[in-house]
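This report concerns only the one structure given below.
The complex is shown incomplete by one protein chain, all other protein chains being positioned as in the whole.
Right, chain A next:
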C-alpha cells in the first residue's frame, strides 16, 4: 500500500504546534451587531471570520491542537465550531476546543486564563480570530527556530505586513510604531501612536535601547495582523505581569522596555503576502474588497471555505453560487458576490458588494459597496450605499440607506424612509449598555437579556424606521462615536478628516484602560488621570514661576522639557502653555497699568520669547506658534488685543524665533483669516515683509 501524502506519522509529531485563537476582540467597534453575534462569526464575503483564521492555521499543516478562547457569546462559538468541518475526523487538527473564559476582559486576562489552565506545552501560534491572510507560516516558523536556537532570551515573533500609511486595510485606529534592529529583525521598541488632537505625536526612544545597535529602522507603515509565534514563556509573562491588558501596547512594549525581563521579541515582515485584521468597519470594508479583488489569493470566494459553498468565478470579479436567480436586465458590475438562492430583480445595479444567501433584491435597486447578509430582503427602488444590512433585515420600498448605516439583525425599515449617515439601527435596544462599566469588552451582552427586553418594549422608533418599521436607533456612547464616526464609508479624504476624532477616542479608551489598570494594581497608580489638563496647569505654573522669580532661561526650559517628557505631550501643548503664561503676565502688566501695551509685550517676550527656541523647530511649528498667540490674544480685551499681537509678533521676529516666510505663510493660512480684527495692525508689517522677501528673491535671482 503506498503511503498517504499527509500521513501524520510519529516522525512529524515533534514539529507539531499548538494554536491559540483569541476569538473575542475585547472591543466594541462592531456594536451593535456584536450584541447579537460575536465578531468572529460575522460573515466576510459570506464566510464567518473565524474560518479565515482556522484556514490559515490549517494551511500551515503544523498545528496539532487549537484552542479557541472566547468570552462573549461563547455558546454561539462553541456551537458553530462543533458543527463545523473542523471537528470532523478529516480535520487537520487533532484537537479543536473552545474555551469559555467568561471573566476575561482583555487579551491579557485571556492569556492568564490560558496559563492557569495549563494548556500550553510548547511553542504556539497566537492569533486573533479575525485575521484574513494568505501568509505562508512555514517561513516564519523557520525563522522562529533559528531565533530560538541562537537567542536564549527569545520569546516571540510578530508577523507584520508592509503597507502604505493610508492603506484601506491598515488600522487607522491603532497606529503603531515599531523600531527594529535592521540586521537581526529584533524589535527594539514599540509604541502605539495616537496622534493627539490631530497634531503629530512623537515617539520617545530611550537611547539605552539603541546601544550596540548598528542600524535600526523605525516603521509605522506596518499592518499588524496579530499573528505571533510564541514560546511557552509568553503566558507566564502575562501571569507575572498581571497589569498587562493588551497584546501590543502592554505586552510588547512592557517586555521591550522592562529592565527585569530582558526578553527579546523578533518581527517577521512580509511584503508580498496579504494579511490584515478585521477590527473596524473600515477594515471590514477594505478587507472584503481585497478578498473580492483577489489580493488575498488563494483565499478568494471560490475557494469555498465552507463545505456546502459552491462559488464560481466569473470575469470582473463576480462570484456566484449555484442557484442564483438574476433577472435579465440587472447589472452586476465589478466585485460582486452572490450567495445561493438569492434573487436579483429587474434593472437592479450592484457593484463592489456582497449579497448573502437567500436574499431578495427587488427591482431598480442600487447597491454600492454594501454588505447584505443572509436572508435580507430589499424591496424595489431602494438605494443602498456603503452600508451593512444584517441577517433577515427587511428594507421596504423606496428606502435610502446613506453611507455608513448599519441595519441590524431582523430590523424592518418601512417604505420611503431615509436612513442618515452612520446611523446604526437595531431590533432590540441594549439597555445594559449604558450601565455597563466595562467599556473595553462589552461585546458580552447576554442575548437572553436583550430578548427579554424585546418582549417588554415593543414600541419602536418611528422617526428612524418608519411607522411600520421595527427597530431602534443605536446610541453610541462617546467612546465609540468617534471611532466609528467614519463608519464603513471608505473614502480617503473623509478618513483623513476623521483622523483626529479617532485619535481622541483612542486616547479616551486608553484612559479607561489605565483607570482600570489602577484598580488592578496600585503599583501603576502614579499615572495621573488627566495628563493633558494637568500638564497645562503645571506648565503655566512653571513659566509663571520662572518669570516672577526671574529664573535663568535655561533652567526654565529644562524644567518645561522635563515636564513635557514625563507627561508625554506634544510640543504644541508646550507652546500653548508657555504662550498662555507669558500673555497672562503681559495682560497683568497692562491691566495694572504698570506698563503700556507695547512695553509690556517687549519686556516679557524679548526675554522669555527665547524659550520658544526649544519649542519651535520647523516651519510648521512657527505657523502653529503664531496661531496659538493669535487665538489667545483674540480672547483678550478689545482695546489692545490687536496691538498686543502685533507687538509680540514683531518681537518674536526680531529675536529670530519667526522667519518672514512663515509669517507670510501664517498670514495666508485659512485659520489666520478667521480673526480679522487681530490682523489689521499687522497688515502694514506683513506688507513690508512681503516686499522684503520678494526683493530678496529678486536679488538672489540677479546674482544667479
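Observations on the model:
Convention: a residue touches a chain if its C-beta (ideal position, glycine included) is under 8 Å from a C-beta of that chain, and two chains touch if they have at least 3 such contacts; residues count from 1.
The definition used in the following text is that contacts and distances are computed from a predicted model.
A single chain of the complex does not appear, and UniProt lists its protein name as "Translation initiation factor eIF2B subunit beta", one of "Protein cornichon", "Alkyl transferase", "Multifunctional methyltransferase subunit TRM112-like protein" or "Translation initiation factor eIF2B subunit beta". The omitted chain makes contact with just one of the residues A:317, A:360 or A:385: A:317. Among the residues A:162, A:202 or A:364, only A:162 touches the chain that is left out of the figure. Contact residues of chain A toward the unshown chain are 1-2, 4-6, 55, 58-59, 61, 85, 88-90, 92, 134, 162-168, 221, 271-272, 274, 286, 289-290, 293-298, 303-304, 310, 312-317, 334-335, 490, 492.
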